[in-house]
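Coming up: chain A.
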Amino acid sequence: MRTESRIYLGVGSFFLLILIVYFLWSKESTGSVLLLASAGLGILPGLYMGWWSRRMKPRLEDAEVVEPRDISGIVGTFPENTIFPFTLGIGAWLTGLAFVFGGWFAVIGMGFVISAAFAATIESKRSSLAEAANRRGAED
Partner candidate 1 sequence: MTSVLSDEKTTSNVEAQRPPGGFYRWITSVDHKVIGKNYMYTALTFMFIAGAMALLIRTQLFNPNGHVVGQQTYNELFTIHGSIMLYLFAGPFAFGGFANYIVPLQIGAPDMAFPRLNNLSYWLFLTGGTTMLLGFFTASGAAAFGWVAYAPLSSNPYSPGPGPDLWIVSIALVGFSGIFTGVNLVTTIFYLRAPGLTMFRMPLFTWSMLVTGILILVAFPVLTAALVMLYADRHFGAHFFSVQGGGVPVMWQNLFWFFGHPEVYILALPFFGIISEVVPVFAKKPIFGYRGMVFATLAIAGLSTGVWAHHMFTTGTVLLPFFSALSLLIAVPTGIKVFTWIATIWGGQIRFSVPMLFAMGFIPAFVMGGITGVMLASPPIDFYTHDTYFVVAHFHQVLIATTIFAGFAGIYYWYPKITGRMLRERVGRWNFWVTYLGFWVTFMPQYLLGLRGMPRRIAVYSATDGFTFLNRVSTVGAYVMAIGMALFLVNVVWSWRRPVAAEANPWDGATLEWATSSPPPAHNFHSLPPIRSARPVWDVNHPEHADAAPVIAGGDESAD
Partner candidate 2 sequence: MSRKILLSRGIRGVAVLVAGAVLASCKIPSFGAFHGNTVQGNSTYHLWQGFFIASIFVGGITFLLLGYALIRFRRHGDAIPKQVHGNTKLEVFYTVIPVLIVAVLFVFTVRVENKVDAVSRNPNLRVDVTAFQWGWKFYYPSYRVATITQGVDAYPTLELPVGETATFQLVSNDVVHGFYLPQFDFSRYALPGVTNYFDFTPQHTASFVGRCSQLCGLYHAEMLFYVHVVTPAQFASWIDTHQKAR
């Protein structure tokens, strides 16, 4: 995790450097605010990841030499098919069109969005239960 954190911190501090030079030189507000936001966007996740990298066990991804027994087993659970991103996408689209063609598009669109959100939650709850069962099965 340390390298990941350093990338963010490096990019973020560079934005900060540009911000300081730019602000002191130009006193222009729009660009300074945007640079400040960008610097924050780099430094915050960088600090967070750096903070975590001290507290977590070293990850296999960062190991220079890996033992074969380290790399067999379950990586994670990955879904294969689900309709709800499509439903959500169509809902978001119709809601977007409401900004052009009038509010009634939003009514239909939000219907799609809300139903997709509900259904996806239920689906993912079910699959995380199944995943737990799967893990138990794998450990046995």
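For anyone wondering why these and not others, all candidates are chains of the complex that A comes from, given by their letters.
Quick note on the criterion: a contact is a pair of C-beta atoms (placed from the backbone, for glycine too) under 8 Å apart; a residue touches a chain by one contact, two chains touch by 3 or more; residues count from 1.
Values in this document were obtained by computation on a predicted structure and should not be read as measured data.
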Inset, instruction - Pick the candidate that touches chain A in this complex from 1 or 2. - result: 1
Legend entry - Residues of chain A defined as touching candidate 1 within the complex: 1, 3-4, 7-8, 10-11, 14-15, 18, 21-22, 25-26, 28, 30-31, 34-35, 38, 41-42, 49, 60-86, 88-90, 92-93, 96-97, 99-101, 120, 126-127, 130-131, 134, 138
